[in-house]
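Only one protein chain is missing; all other protein chains are in place.
So, chain A:
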Amino acid sequence: MADTGDDDDDRYRIKEGDYVVLKRGDIYKSVQILPKKKVIFEKQWIFLDNAVGCLYGDTFEIGAGGGLQPQNTKTTESPPDSKVAGTDNRNIIDDGKSQKLTKDDIEKLKDQGLRGQEIVQQLIENSSTFSNKTGYAQDKYIKKKKKKYENTVTVLRPNCRILAMMYHGREPGKICHLRYDTLAQMLTLANIHANSKVLVFETCAGLVLGSIMERMGGFGTVIQMFPGEGPVRAGVESFGFPAHFYETLHEFPICHLNALEAGTLNKRPVAGEKESTAEEEEVLPGADQQDGSPDDQSMETVSGDAKVQDQKQKEEEKRREAKALEKKVKLEEKQRKLAAAAAQLDGRNADGLVIASRFHPCPVLLRLLRFLSPSRPFAVYSQYLEPLIECYTKLKEQGGAVGLKVTDTWLRHYQVLPNRTHPRLLMSGGGGYLLSGTTVASERSAGSLQSEEPAPKRQKLKDTLG
């Protein structure tokens, strides 16, 4: 089933309004393609209009003025044909004077419209020490200069991997410092897959929610439990999901959890309640006025000014009416959505639970676990270890979960080059911790027959108070 020409191409074409990710090297930025919209990327202003109609994955040069131009030739690594190189650095003196071009010279070259590759070539030709460097040092030099003077940007289709790396690199604070490999573990440990019902509680700007939705492919149900007034979903937009994905997404405010469980959910969202009562108060006098005014009008002697005033009054009342109706419709919609979410929760048959927030995970986990069927996985993320120790301990006491594990992952990148292979960075401890487990039929069994935690070793000396 090979691809067939243009039809398939259409799926890979960049369209106006698309959410994309701009990339240069290891830097990513999520943006929306809007006409004539200026976007900053790596200290440059860019207009993305020219990307529309091109294919995802295309790389562009940023022209003077910020417009995108298709890249003419792929920058191929020039083969070391007649590379003059030295053998080691014993005679290379780093006095800062080896580059003959000044900053101004380079700016002039940039203004002349020289492409990144050409500027690098100029730098090499004007470096007095270049030919004395070893071949490897020359490669490193070229790579470094390319990175600095490269003027290209690649337009990518957003996905979990790219967005998770982007958020972790750019705004880790927004996602509770969740590293992308930890996110990967969560998605797998919680067995996120199509046609399941997943509960999510996250304060990671919607990145976790979006990742879950991606892995569900629009099949199944996702219920986002949220604190406060409304769910944060900015990150979800960046994924660029098709509209039908949102039909599977529900939200439920945790401030109504008690009411839900007591069966007294009065179906009026607290967030909207204050607003609506205030508005109702607004509307009521307006309505009175409305009812009153025709009488008033008929009673008043009609003078020229009064007529104009009446006209204005009528228009204002119409507007108020329309607004009130709009608010009413919105409120009803909100109530309907809340009831739908509540119905999903009432069954207590969710298939998975994912928690990743700045809140203390223990009360969240213990409360939300009740909504899962038995034999279903859950994954809880915390930036810190101690809260998860508490979760583990409490779960052991209360029962209802097996296979509990507290883990974190170490991620190590490698540079792989001939004769130059070695690890790069060790990102340890910066990715957060996970607690994972599986629910089982709960029965409050304090002190199981087969304890999982080995008994603490007895002290040889007399110990324990009293």
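Annotations for the structure displayed:
As a convention for this text, contacts are C-beta pairs under 8 Å (C-beta built on N, C-alpha and C of every residue); 3 or more make two chains touch, one makes a residue touch a chain; residues count from 1.
Simple rule for what comes next: contacts and distances are computed from a predicted model.
Hidden from the displayed complex is a chain whose UniProt protein name, among "Mediator of RNA polymerase II transcription subunit 20", "tRNA (adenine(58)-N(1))-methyltransferase catalytic subunit TRMT61A", "Autophagy protein 5" or "Proteasome subunit beta", is "tRNA (adenine(58)-N(1))-methyltransferase catalytic subunit TRMT61A". When the omitted chain is restored, the residue from A:140, A:170, A:193 or A:314 that touches it is A:193. Touch with the chain that is not drawn comes from one residue among A:24, A:115 or A:376, which is A:376.
Among A:47, A:149, A:180 or A:201, only A:180 touches the chain that is left out of the view.
Residues touching the missing chain, restricted to chain A, are 1-3, 8-9, 12, 55, 57, 159-161, 164, 180-181, 183-185, 187-189, 191, 193-196, 214-219, 351, 373-377, 385, 389-390, 392-393, 402-403, 405-418, 421, 433, 438-441, 443, 449-450, 452-454, 456, 459, 461-465 (touch as defined at the top).
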